[in-house]
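Only a single protein chain was left out; the remaining protein chains are all shown in position.
Right after this comes subunit A.
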Amino acid sequence: MANGHPSFLALLFPPPALGSYRTLKMESDEPDGHSLSRRAEWCDVTPLPQDDGPNPVVPIAYKEEFRETMDYFRAIYQADERSPRAFRLTRQAIVANPGNYTVWHFRRLLLQTLNVDLYEELDFLQQIANSNSKNYQLWHHRRWVVERLGIDARAKELQLTKKILSLDAKNYHAWSHRQWVLQALGGWEDELDYCQQLLEEDIFNNSAWNQRYFVITRSPFLGGLKAMRESEVRYTVEAILAKPENESPWRYLRGLYKDNIEVWVNDPQISLVCLKVMNAKSNYVFALSMLLDLLCHGFQPSEEFRDAVDALWTSDNHPLDSDLAKAVCCILEHVDSLRASYWRWRKCKLPLAA
């Protein structure tokens, strides 16, 4: 026995780096309040201080508890000790600094070696999720765990991301995770409805629009972009007309015709929504912008478009250009003056009038 300890202590002090532990249950691991250095469990381990050197820069004034946790972690990590106590220590280190990707990585090695119940791991992640919902390492770890659990974990993941999104409907990591779950494990059936619901709550939620695009293009139940286009155009046009200042549906509308410019240019619904918004004379920047794009791609406007554009120009001093695209650029230069430089550039780039 190492260190000459009597053999009955072997159960309390499992020697390091044995790989033979079976399905290890997580004991509730509330710290007993004593620092690691005073706990019998750790008495055989020499903590390893950080090799900061004599004059480190960006030195952090670690609290004693933090320093100690990390000193013991370093020792365990360097020794590659795959034990239950090492596993418990990684939790402590993660709670102290959830950004320490080395600890997370080592925890994954331990999960494998110790064959820990991965559903319990999900519970652990759940406990720290709310205060760490924007932490890359946590989400990556979760993905790793769920990958190993497979389809049985799917419902829980969709539920978790939904909950996080109910608190912050644009959490980038939550959306990313949700997308990964759908692609890896399925569950697409209710996703379009979910997007719908989020958009009803907040039509300006661009993440929800992005998710909608994700669903209609990738869901195995929906037949793909072309099949969905007609109904989606109707939905999007309605959203635009309700709030023409909302950029999201405009970009979404354009996205519905990705790789299908010809169809986009010739679809009367597209030019019609631009016309309607221009005629309403309110919040028409995106309408003008889309009209400009249409014209650049060969759209042949009827007189109505010319009339609508002219109606937006109120200066008597400078008549509008006879070329409609140039005229649109001029108006945009003035009504969207923050982007005047961009509109000047667009005007420069226009093909010469026939």
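We take it that a contact is a pair of C-beta atoms (placed from the backbone, for glycine too) under 8 Å apart; a residue touches a chain by one contact, two chains touch by 3 or more; residues count from 1.
Methods note: contacts and distances are computed from a predicted model.
Looking at the choices "Serine-threonine kinase receptor-associated protein", "Kv channel-interacting protein 4", "Myotubularin-related protein 9" or "Protein farnesyltransferase subunit beta", the name in the UniProt record of the chain not drawn here is "Protein farnesyltransferase subunit beta".
Across the entire complex, the residue among A:S37, A:Q50 or A:Q269 in touch with the chain not shown is A:Q50. Across A:S131, A:S231 or A:Q269, the single residue that touches the chain missing here is A:S131. If you put the hidden chain back, the residue from A:W175, A:Y235 or A:F305 that touches it is A:W175.
In the full complex, the hidden chain is touched by subunit A at residues 48, 50-53, 55-63, 66, 70, 74, 77-78, 96-102, 105, 108, 131-132, 134-137, 139-140, 143-144, 169-170, 172-173, 175-176, 179-180, 183, 201-207, 210, 213-214, 218, 245-248, 251-252, 254-255, 258, 281-285, 289, 312-315, 334-342, 344-345, 348-349.
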